[in-house]
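I have a structure I would like to understand better, so I am pasting it below and will then ask my questions one at a time.
Of the protein chains in this complex, one is absent; all others appear in place.
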Amino acid sequence: MIIEMRTGAAKKEVDDVVQKAKSLDLGVQLNVGTDKTVVAILGSNTGQIATDIFAILPGVENVTRIMKPYKLASRAFRHKDTIVDCGGIKIGGEKIIVMAGPCAVESEKQLMQAAEAVKKAGASILRGGAFKPRTSPFSFQGLQKEGLELLAKARKEFGMPIVTEVVNPQDVSLVSSYADILQIGSRNMQNFALLTEAGKSQHPVVLKRGFSCTITEWLTAADYLLAEGNHQVILCERGIRTFEDSVRFSLDISAIPVLKKNSHLPVNVDPSHAAGNYTLVPAIAKAAVAAGADGLLIEVHPNPKEALVDGFQSLSTSDFTRLMNELRVIAKAVGRSI
Amino acid sequence: MIIEMRTGAAKKEVDDVVQKAKSLDLGVQLNVGTDKTVVAILGSNTGQIATDIFAILPGVENVTRIMKPYKLASRAFRHKDTIVDCGGIKIGGEKIIVMAGPCAVESEKQLMQAAEAVKKAGASILRGGAFKPRTSPFSFQGLQKEGLELLAKARKEFGMPIVTEVVNPQDVSLVSSYADILQIGSRNMQNFALLTEAGKSQHPVVLKRGFSCTITEWLTAADYLLAEGNHQVILCERGIRTFEDSVRFSLDISAIPVLKKNSHLPVNVDPSHAAGNYTLVPAIAKAAVAAGADGLLIEVHPNPKEALVDGFQSLSTSDFTRLMNELRVIAKAVGRSI
Amino acid sequence: MIIEMRTGAAKKEVDDVVQKAKSLDLGVQLNVGTDKTVVAILGSNTGQIATDIFAILPGVENVTRIMKPYKLASRAFRHKDTIVDCGGIKIGGEKIIVMAGPCAVESEKQLMQAAEAVKKAGASILRGGAFKPRTSPFSFQGLQKEGLELLAKARKEFGMPIVTEVVNPQDVSLVSSYADILQIGSRNMQNFALLTEAGKSQHPVVLKRGFSCTITEWLTAADYLLAEGNHQVILCERGIRTFEDSVRFSLDISAIPVLKKNSHLPVNVDPSHAAGNYTLVPAIAKAAVAAGADGLLIEVHPNPKEALVDGFQSLSTSDFTRLMNELRVIAKAVGRSI
Partner (left out) sequence: MIIEMRTGAAKKEVDDVVQKAKSLDLGVQLNVGTDKTVVAILGSNTGQIATDIFAILPGVENVTRIMKPYKLASRAFRHKDTIVDCGGIKIGGEKIIVMAGPCAVESEKQLMQAAEAVKKAGASILRGGAFKPRTSPFSFQGLQKEGLELLAKARKEFGMPIVTEVVNPQDVSLVSSYADILQIGSRNMQNFALLTEAGKSQHPVVLKRGFSCTITEWLTAADYLLAEGNHQVILCERGIRTFEDSVRFSLDISAIPVLKKNSHLPVNVDPSHAAGNYTLVPAIAKAAVAAGADGLLIEVHPNPKEALVDGFQSLSTSDFTRLMNELRVIAKAVGRSI
């Protein structure tokens, strides 16, 4: 942590900063510049200490954190890539894993048709929402327990693990009893009570990025899962809120190399929620694979025109099959398979 | 809802759009322009119908929603201003209500000193966090139940209602048994499970704006509370995430007149979390009162240098007393009292 | 400048950083922490040195600038408030100065009616655009030279100085020969060729904030004017681009106290371009005065329904008169006049 004193700060003010740091067992080094004094606070835990503690002291101009606030999710904490193992399917390895299926589970027929088609096209994991976080209380909220049962049925029939969202800490054990992978949605990335419960479940978790959260905040949220001893964490970039209005969210493509550099966790990309428009999904999916994503989360519906939720961003099964064929060539071009 | 067809869309495509609308019992009017056909979908519930249903149809270029997605929170639904009554203290009336106190309850001594000082300076309601949503699992998470007990003690001693945050649906009944007003924090504005529980409690609720949510999304989230029959809802603007880096969040001052126009709910402003810096709090608080806010939520600590959370944005008790005196003059200038 | 080395950086890498700094005549202090080495670069000109010079060196993790990149516009460079004197009208002093008039000069009749009304209501300076920067080449581009002549006529008739925009470096001398104050628009805040010419003119300049520029970038742009020896610079906050879509731009109210702290230049606020909606202008204008603005720039049109440009954000003359009366009371409440 670097504490910049105001020009002309009194010696007593500098001493108080030094004293505060020493009271917290932190190391201190003084840099007396020509214009101002800068105090460097040293110690391996300074990433977890609030900058406010120093910012509030008289004579302090500015406090800059050097250590990152996240710890367990950092590449510094674990150098080797984490590979999440979901019943033999390895996420974060050479093979790019595609999770596909409908936004919401709507009926047995819809889910089975989707599952069959995505399996045939090469997806490894079936996605489908049973509990849906909707912006309006008057919108369809998902089939809930019935949806979980349909997902379990589809898993049995097609032999694919299932990933589904959990939105309430109380539901974690219920959802875990059906799902292979729990999904934490974008609006819940900083729902810390939910993260703690999901961490305790010891199930693999897909942690979607909050649509207005920085990568640093995202990795710090991942620490909530990891701190419960759950190391099966998959990050999923799904678009961020920007001023651009031609898409629902702007996919942050540079998040992929930034995460690969700073964290050991596998990185998925969800092009469907980012674009909010099925015509844009293929280009974004291809870009994600080229940029180094370890997996994709893609919405597919057997009949997008009849979808109850997010139909406009869903690929039809034939569009999905075509996309998978295109992605295979790009995966190969970057030395991977799909 | 306005559906713009592509230039050269086939008659069959236009017919399909019309058919879809009729199947949902919606009215339809066709506008055949020189370049393109535009279909207007009429009906009082079009604000709750997903635009995707039409966007996905062949030949459709663009779908624009005319009706707002929120309903119960809208000025159209209820013309008269809602006044929340909290044990005789009226929020949304002529008097501007100040809620003040420490970010987190840290100890009996700290809370009692803060309560005494803010009461003396003219605050009406005591704030203090017992459950703290922290970005890192390694940070202080609040005194929890012990904090609630201290708040109840302060209420008894100083005769002030208390407002405190709830972060987990399971805790709503516990927190309600202590607090006069529940607070839903910024990161939980779209935690719909929590909103539903808070709505059921029938306690007054301060609903903070999600730091990256639009005003439309905010009012739609308020519908979750109102839909449970809880009409005691207070909105609180607390700054939005922008590219500007001199403050923690940019206070959206125009949210005040926009909310007053579109909603009947009272509007509070939290200058402390927006600025993240005590030196900026007075200017923002004064601006909020001048712009028409019904209340303020201000962090005050008897000794900001020793605060465990957010010390840099907390006013000292003497700074708070000075600010209250300045605010009184401005409130009078806009025809109100404080 | 603070240079954080990677964990485990080699001694040679640290030495190279030190060597680079010394070759630029900068002071250096080493902080050897438990986890990593941090190098502090000292010297009064480090705000102007590119961080890239160090970021590129092997073993460097991160470079943080401590000194601000702006110099002449900073409060550190000049402690006393700058007061711009425009023919006896002082901007930045006790009196809040209102600049008002139409967005674009459209005709003699329109301009004279506007000028008469704003003068009567208490505005000190007449605004009006002759050269209009329009987003589309097919929109009205302003009356140009004819507009300047009408502005000069209005000045003579009503005895008010005039402020008008200049958009092309080549036009600076022409516009200066008519206008008392030059205005640099938001889209030109980083048009450095234009800033340099405007600086050379030695005319007072209103420098509007780029709608997506940070306060630091804004003050660094002001340095272009000040570096030409032109000290008559007025900053004007006019709203920034955010995700909120109920307004054209979100007025950054906290920019006022931040600028007052970091710069000596007077601060104006333009509520009209921020809101893009005349019904929101009064609340924002009142907030700006309460927060400490030194002046306002308000669009007023004798007949907004017939305006060629931005009619929806223009106040009618009667609305403007009412607002001025309200602002007077608020100005008094913060110890100023209007």
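Labels A, B and C are assigned to the chains in the order they are written; within every chain, residues are numbered from 1.
Keep this in mind: a residue touches a chain if its C-beta (ideal position, glycine included) is under 8 Å from a C-beta of that chain, and two chains touch if they have at least 3 such contacts.
As the structure is a computational prediction, the values presented were derived from the model and not from experiment.
Engineer: Out of B:T242, B:S272 or B:S314, point to the residue that touches the absent chain in the complete complex.
Structural biologist: B:T242
Engineer: Pick from A:Q202, A:T279 or A:S337: which residue touches the chain that isn't shown?
Structural biologist: In the full complex, the listed residue that touches the missing chain is A:T279.
Engineer: Hey, which chain C residues sit against the chain that's not shown?
Structural biologist: 48, 50-53, 55-57, 69-71, 133-139, 167-170, 187-188, 190-193, 196, 211-212, 217, 220-221, 223-224, 227, 241, 277-278, 304-305, 307, 309-313
Engineer: On chain B, where is the contact patch with the chain that was removed from view?
Structural biologist: 2, 4, 7, 27, 29, 31, 33-36, 38, 40, 42-44, 62, 64, 66-67, 76, 212, 241-243, 245
Engineer: If the hidden chain were put back, which residues of chain A would touch it?
Structural biologist: 212, 214-216, 240, 242-247, 250-258, 261-262, 274-275, 279-280, 282-284, 286-292, 326, 329-330, 332-334
The definition used in the following text is that only the chains that are shown with their structure count from here on.
Engineer: Could you tell me the distance, in whole angstrom, between the mean C-alpha positions of chain B and chain C?
Structural biologist: Here the centre of chain C sits 31 Å away from the centre of chain B.
Engineer: So what's the Cα centroid distance for chain A and chain B, whole Å?
Structural biologist: Roughly 26 Å separates the two chain centres.
Engineer: Nearest whole angstrom, what separates the Cα centre of chain A from the Cα centre of chain C?
Structural biologist: Inter-chain centre distance comes to 38 Å.
Engineer: Could you check chain A for residues that touch two or more other chains and list them?
Structural biologist: Those would be 212, 241.
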